[in-house]
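Here is the structure we will look at, set down as structure tokens.
With one protein chain held back, the other chains of the complex are shown just where they sit.
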Amino acid sequence: MNEKTRNEHDNGELLRIEDLYVEYVSGGAVSKAVNGLNLTLSRGEALGLVGESGAGKTTTALSILQLLPDHVGYIRKGDILFHGESMLKKKEKELDEIRGKKIGMVFANPLTSLNPVFTVGHQIAMGLKKHHKLTDKQAEEEAAKLLEMVGIARYRLNDYPHQFSGGMRQRVGIAAALSCNPELLIADEPTTALDVTIQAQILEIMKDLEQKYNMALIMITHNLGIVAELCQKVAIMYAGEIVEYGTVQEVFEHPAHWYTYGMLHAIPKLTGPREPLEPIPGTVANSQMLPGGCKFHTRCRHCTVQCEKEIPKLMKINDDHYAACFSGVGVKKED
Amino acid sequence: MKLSTVLRRMRKSKLFMIGFTLLVIIFLVCGTSHFWVAWDAEQAVLRSRLAPPDWFANGLKGHPLGCDALGRDILTRLLEGGWVSLKITVLVTVISMIMGAFVGLVCGYYGGRVDMLVMRCCDILQAIPQLMLAICVVAVMGTSMFNLFFTLSVTGWIGTARLVRATVLGMKNKEFISASRVLGATGKRVLWKELFPNTLTPLLISASGHFGGTILLETSLSYLGMGVPVPTPSWGNLISDGRDYITSAPWVVIAPGIALMITILAFNFMGDGIRDVFDPKNTN
Partner (left out) sequence: MKNQRQHIRKRLLASVFVLIGVTIVVFALIRLGNGDPAAMMAGDLATPEEIEDYRIRMGLDKPLIVQYFTYMAGLFKGDLGYSYVYSMPVRDVLAKRMPQTLMLSLTGFAWSTVFSIVFGIVAGTHQGSGVDFAAMFFAVLGQAMSTVWLGFLLILIFGVKLHLLPIQGFGGIEHLIMPGLCCGFGQAASQTRLMRSSMVDVIHEDYITATRARGISRKVTNMKYALRNAMLPIVTNIGFAFGKLFAGSIVVENIFNWPGMGNLMVQAINSRDYQLVQSILLISSVMLVFGNLLADLLYTVVDPRISLN
């Protein structure tokens, strides 16, 4: 075990999710949010996790931190290894030493993810006080620096969240997540709730910080542009599974799954001649009643008998590209 | 919301169904009791003074729950007194709701000086504790059934008026109201066809809470000798009747208290159920 752990360290592997199944149970109804998800992340690597709302992206993020809602969210199967050690087998105390210190998280909605009755300074400093055992004074100084780093004047340290705009609140959220120099930052749609111009500012900040700290990043988003901007790798998620994975360039230039293909062609291009958009028909699969076989088959124009019966596994296309599709885009082109 | 949706959600809500079923039973049993109970609720029968319960050993002809200090059958008084209490409570609640809804709608919609004046009056009336105000009104007017109605209604509508007013204020500037204005609807029409239906949900929820408060207030007033005039039975009167016999005949006081508790529970359950039914987050 120890040897294996060391080996993986040598590979540069930081996080590995193995065959993860997560369910939400409430009032007798069961939602299958994540269904057999596999993912590997190396140190310092930036990965974009892309999918429609309800694809299980946030659930995956909360599972990594072991923060699924009590009595509602359950990991049914699989494992999550951080530095080769299972997060599922760790005690609460050990987890508290990882959360915030080794793994930081930025939440989707800056309006709800800051505590309204504590100052932003306090919220940035609380991780520092816990993990770096700083005194109040030191933590305050450190928090002020972090605030300046994300472009907010230090005198606003003692202001409350409601005195900030949405974009500024998200910067506070980023400052808090980065306060202890985590090895991994999970950013859950950090720009979705913001205006386009503010989005650009936040992305700029994240890009700077990514280079500065050399940390790994999981960027959860449904915006492919953000992925292209920030990430080296991309994983496309549909109904709780990774359907395509690879380097950003590979996946975006040669999509091999019809879902990815559909997504890429549903975006209007700003330049070039006007082309008709090709929207993906239907809506994202209902996690309470998932279809059998490939979960995308009900919305896929290239669905075969095999797609309806068998669940496709991630298949290697080349070293930088994997996809889970029987009638993949590349295959189709050869016809 | 469609009526069929409401009905389906009601059927699915356990709380609502429990409360509703209990209330139907309570109302039916109390309401019809006059026709089938074996004893007179007000006639004293001195030979059966403080007779202990015989737990239906002799059926309705005996004294299943015992007798009070004047030898009156407690079961009989409990059921008929229940009907009196329920009638008062329902009527008071309905009157309070109508008054509250009307004042709240008008004040909220038209605003201005009238609103200001009415609301300041509400402030003043609410600054006197309800029980104390009720005691004083009864003391001034004397104890009678009508005065009890009057007192409870006069002191009961203010909270509802505030609630409705707040709802109206919150809605006044919503798009759908502006939209109907743009389409040429008159003020009156907007008020009754658009705003009023939207206040019904908070009104219903507040009504179910009002029942409990009113029936408890009736008990307190009756206990202080300012509620339903004796010898007419009411749950409040029944409980106070037991005052001097707690030591020798505790059954006099226990039965009406339990009946009261079950009734309030039923109302509260139904209220919580209604809240669930109209909860926008409800997906059933």
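Going in written order, the chains are labelled A and B, and every chain counts its residues from 1.
In this text, contacts are C-beta pairs under 8 Å (C-beta built on N, C-alpha and C of every residue); 3 or more make two chains touch, one makes a residue touch a chain.
Predicted model only: the values in this text are computed from it and were never measured.
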Contact list for the unshown chain, restricted to visible chains: A, B
Residue touching the undisplayed chain, where the options are A:Asn115, A:Asn286 or A:Gln306: A:Asn115
Among B:Leu131, B:Met145, B:Ala185 or B:Leu204, residue touching the chain not depicted: B:Leu131
Absent-chain interface as seen on chain B, which is shown: 120-121, 123-125, 127-133, 135-137, 139-140, 142, 212, 216, 219-220, 223-224, 236, 239-240, 242-243, 246-247, 250, 253-254, 256-257, 260-262, 264-265, 268
Residues of chain A (touch criterion as defined above) contacting the omitted chain: 62, 65, 67, 69-71, 92-93, 96-101, 104-105, 107, 109, 112-118, 123, 126-127, 130-131, 160, 162, 173, 176-177, 179-180
